[in-house]
Each structure stands twice: as C-alpha cells, then as structure tokens.
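For this depiction, one protein chain was excluded, whereas all remaining protein chains were kept in their positions.
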Amino acid sequence: MTLKKLRASDRMKQLMGGYYMMGKQAEVNAWVTSGAPVELLYAMDIYPVYPENHGALIGAAKQGPYFSDFAEKKGFSRDLCSYARCDIGCVYAGTSPIGGLPEPNFLFACNNICNTVIKWYQVLSRIFKVPLFVLDTPFVRKELKESYVRYVHDQLYEFVDFVERVTGRELSDSKLRETLAKSVEGVNAYADVLHMAKHKPSPLTCFDAFINMAPIVCLRGTEYPIEFYAEMKKELMERVERGEGAVENEEVRLLWDNIPVWYRLRWFAEFFAERDACLVADTYTNAWTGFISMDKSDVFWSMAETYTFIYLNIGLEHMAEAINRLINYYDVDGVVIHSNRSCKPYSFGQYEIQKMIDVPSVVIEADMVDSRAFSEAQVETRLEAFLEMLK
Amino acid sequence: MIVAGIDVGSLTAKCALLKDRELVAYRVIKVSPNLEETAEKVFCETLEKAGIRREEVEKIVATGYGRNKVSFADKKVTEISCHAKGAIFFIPTARTVIDIGGQDSKVISISNGKVAEFVMNDKCAAGTGRFLEVMANALGVKVEELGDIAERAKKATRISSTCTVFAESEVISHLASGEKVEDIVAGIHEAIASRIVAMAQRVRIVPDVVLTGGVAKNKAMKKALEEKIGFEIKIPPEPQIVGAVGAALFALA
Partner (left out) sequence: MNVGYLCTYTPKELIDGAGFTPVRIFAGDNPISLATAHIQSYACSQARGSFERALKGELDVQAVVFTRCCDTLMRLTDIWERNTDMKVHNLEFPSRIDEKSRNFFIRELEDFVAVLESWGGEITLERVKESLSLYRVLEEKLTRLFEIKPDYEVAIRVQEMNVRDAIKLVDEKLEKAEGSEGRPKVLITGSVCPFVDVYKLFEDAGFALMDDICTGTRFFTFNTPEREIRNMEDVYEYLADKYFNKAPCPTKHFSDDRRFEYILNLAKDCDGVVFLLLKFCEPHFYDYPQLKEKLEEMGKKTLLIELEFPIASYEQLRTRIEAFYEVIE
C-alpha cells in the first residue's frame, strides 16, 4: 500500500539539511540534550548540536546496529541507551549517515529527560576534552516545590556565566527575550499542527508528527519552526476541508506512547493504515506542546519552571493525567505502548499507567534505534489482537 | 455450513473442521520449515479424515504464528481472539485463558464472550513452550515426558535464571552437582508457572481458568499453575486444537 505523503516532509528535509550545514560552519557549537533550554544558546549565537536527533536519524537510516557496534567494541554494553551507543559509536567511527557531527566547544546536559544523559555526556567530555555543564532538575514526583525551581533557576544563571567564560560571548537580555518569544511562537505553531489530529478523520498520523518533529527540537527559538509549522498546518487544513483522512478509512483512533521505533516507522504506518487504524497522536511529540509559558517579568524563573516540569521528569500520576487529557482531547479508542529497552524513565511505570488510563492499551517490546531488539512476528500478533479486541 | 480453522504455530499445525457448530474432524501435525505447505498438508489430512471434499468447505480462517503464510485462507485472526473463542466453545464458563505456546505465552481475560484484556510475555522465551524444549534438550529427555518425570519429584530444584540461555547452563550445573533429574524438571515447571502467573497479574484472573495449548496435557504444569494461582484450572478435552476451533468459529460468523 502507498502511504499518503505530506509536502511538508520535503520542506522539512531541506530545513534540516540547512540546519546541519549551519553546524559545519558555526564558529561555536555545543552538544545539547533534547530537553535543555536551548533558547540560551541561540540567544548567544551558539549553534546547538542534538546527538539525540542524530541518534533518531541513524535509527531511521537503519544503521543502528552498525554504529552501535563501534561503541560496543570499546566496551559500551548493549544494554545502554541506543541513542548514546550509536552516537558514541559515530564518534569512534569518525563518520555517520550525515558525515558525523561537528566537534563541540562545550557540552550541555539537562537531566530532565533522563539521568542517562549525564553519563553519556561525561563520556563525551572525556573523549573531546571539553567542559561539560550539567543542569540538574529534581524529579517532580508529586509537587513542583519552590526549592526545586530555585535550584534550577540558580543553575541557569550559573550556566550563562559558564558560557560567557568558555566562549567569551555575552548574553544580552533583549536577545534572550526575543529568542524566548520565538520559542513560544514556534511551540504554539507546532501545537496547532498536532491539534489538527482532533478532526475526524484525522489529517495526520503520529508518524507524520515524528518525521516532522526535528525543527521544533533543533531549531526552537529561531524563525524556522514558526514558518514551517504554519505552512504544514495549511496543508493539513486542506485535507480537513476535503474531508480527507491520513488513513483511508479511519475506523479506530489510537494514541502512541514512547519514542518511535525509528527503523520501523514506515512498517508501523502501513500496518495500521492497512487495518483502518489511525494513530492520531502520541505522548512524545505532544510533550513539546504547551510546555512553555513565559512570565515576562522573570524569564529565568519561568524557564526553570517549564524545564523542570517536563513530561519525562514527572511522577506517574502526572503522566497518567497527561495521557488521559490526550485520550480525551483526541478522542482515541486505545493506546499502543512501546516498552522501549533504551529508555527506562519513559518505560518503567507503563504497566501501572495501563491501570490508570481511561481506555484499553497494549504493550509492545522494542527499541527506538536498535533493530536487534525487534521481533516482527511478536509485535504483529500483539497489535492485531489488540485491534481485534477494539473493533 | 462447513468451515475450517487452521492454526499454524511455531512447533505444530492444527486444523479443525466444523459443521455448523459441531466439531467433525481435526488433525495435529509437526510444522516443516515451509509453513504454506504445512498448512496445506494439515488441511488435506483433516478433510480426508472427515470424508469432506475441499469444495464443500465454505470458509477458512487461519490463525497462529504462521497465519499470514496460509494464502488459501479467507481471513486471518490472531491466536488471542481464537483461543478465547475456542475456550468458550469447549468450556462456556471460561473467564480466563492461559495459553503456553511455542513462541508466545498469553493470558486472556474474557468478558461477555469477548476478549477484554490480554497480556503476553516480553521478548524473552522464558515462560513459553520453547523454554521447556530447551530444558528437555539440556536434560536429554523428550518434551512429552517432562510432565511424568516431574510427578516423581521429591522436591523442586530452584531455577533462578529467567533467561532461557542462562537457565540452560544453570540446569547443566545442577546436573553436575548431583541434583536428581526429576527434581530439576519439577523446578523448571515451577519457574515457568511463576513466570506465567506474574504475567497474569497484569490482568484480572477470574475463574473459570482454562489452560489451552499442547502444554495443557502436561499434568505437572497444570498442578504448578494451580498452586500459584490458587484456582482449579480446567482443561478442554483437546487443548491443542482450541485455537483452530476458535478460528473455525470465526469462519462461521
């Protein structure tokens, strides 16, 4: 079967091609984690390199096992996160599907997505012999305490000092405010795109969302995502006006949980489309929407709040609440839960969440990048049985 | 109306022929590497046994691990739905179905005659028929004999490893240290039972609990599971063909 393609995806490729080109020419660059407050970097004209996005790209290129092998040969266990393994593998290999990432001037890891990034970036810091700044965000199991926010807030100021010291550049207040405004605008534009899935039939699937999420992660705080997602929304609106769904005959509406299985995106997309099921939304891309709200008076405090209360840094009750909100908003019939060997903070607790959410769910075992952890027959049987149960 | 259900598993293939809602014939054969051929073979043999011509069969539903290889089937349904339907056919009061398959084990909870929830083993083979097979091999006995051997056990040797590969070497080291074969076999049954019951805890276990699949013929397994679950377990008269019968019932619908 042929999947429906969005014109946006071609533009996205151009945009990201440009982003990677920029990196090769950038004077100063930093490797950053996906949940780090990148606005501070863009405001200081520092180019952010995203090893996680690079990991996803390696997965999508089905090169996971190949690059992971370089790290495994050095002694990195196969049980470690496959983003980290592949990325470290690329450093040792001296190349990657995009010819490797530019060497960092410094490293910036924020553990609001996992503690793995601290260890991963320590490894990088020893390899490249460059300084590493760790932004430590306490885990918000229940309540977001003021002491948490204060701690993160103080570290943000410390980070600015750190960058000024390492690069000799200075942060201008107006430039930061400008960047933050663009970031908020970009996030809103992206949210508008995802929210289109509320329509029945949905004009997009979560696979469209996955493929097109790189700009909001990597270019957040610049003009690009604002324009890109506005354009993408227009295209989706055209579909809605024609009454056209992303899946030909949308019978079942589903929600995806966890990071995608990058090397099988197409396989999953076809699998569901053939069975008249549409994965209209997911917890991964939706975690990027509405997460930023800027109080103009104290932008550092607002940043500290939003970057601490991020989807993966909150307790199970908060997570289940967020999922139930998505279930309700997108009116889905069931949840497909990816138990992702690579991502412990995203995956542990899923069995509990199954009991806390309002619709039936199914768990499939896989890994985001390492295809050696994927068994097609096993996944197929679980998903088919789940769809039989829902219909 | 005559219909057929074909269940192509990883170890055996089964076919059941139903006339209206009555079981007229069935066959169980070992699978060969060519699943399509296996399906054809089990189907033909069952037809022969029933004295029914192929043209008389109005609809065929395939299920099991190899369901997508049965090109002559009219429809494919997963073994989860089929085991549930088949279990109710044999035991109408069934509310929970446990199936220990070659590749996959599953626990299915049924409400109003339909699958309400199900869980399956994670990637590893512990708690599946494959685990039993590997262990039988390591001990140099046949899989079919395991149940009888376990009945002779005085105690159950503890098997700690949950991974099939590690459990195999553990079993070998138990042998080396002079543990009795029957005690080790009892330990293996216990290990699988606790694996399955742990998995079952993710759904609600409500009686009647029905055990399906070839392993259901193994009395020691039934006993080990009953001890862990705390309910009596019912076994259909032909546990191995429950999936095939379920598939045939889907053909009727």
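As written, the chains take the letters A and B, and residue 1 is the first residue of each chain.
One rule holds for everything that comes next: contacts are C-beta pairs under 8 Å (C-beta built on N, C-alpha and C of every residue); 3 or more make two chains touch, one makes a residue touch a chain.
Note that the coordinates shown come from a computational prediction; the quantities given were computed from them, not determined experimentally.
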The one residue from A:9, A:95 or A:115 touching the chain left out of view is A:115
Full-complex touch with the removed chain, picking from A:5, A:24, A:145 or A:325, is A:145
Touch with the missing chain holds, among A:25, A:77 or A:174, for A:77
Logged for chain A, residues touching the omitted partner chain are 74-77, 79-81, 84, 111, 114-116, 118-120, 122-123, 126, 134, 136, 138-139, 141, 145, 147-148, 150-151, 154-155, 158, 315-317, 339, 341, 344-345, 347-352
Suppose we count only contacts with the excluded chain; which residues of chain B make the list? 122, 124, 158-162, 166-167, 169-170, 173, 176-177, 191, 194-195, 197-202
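The definition used in the following text is that only the chains that are shown with their structure count from here on.
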Chain A and chain B: spacing of chain centres that average the CA atoms, whole Å: 40
Chain B partner, complex, touching residues on chain A are 339, 351, 354, 360, 363, 365, 373, 375, 377-378, 381-382, 384-385, 388-389
Applying the document's contact rule, which stretches of chain B touch chain A when the two form their complex? 65, 76-81, 103-104, 114-120, 122-123, 202
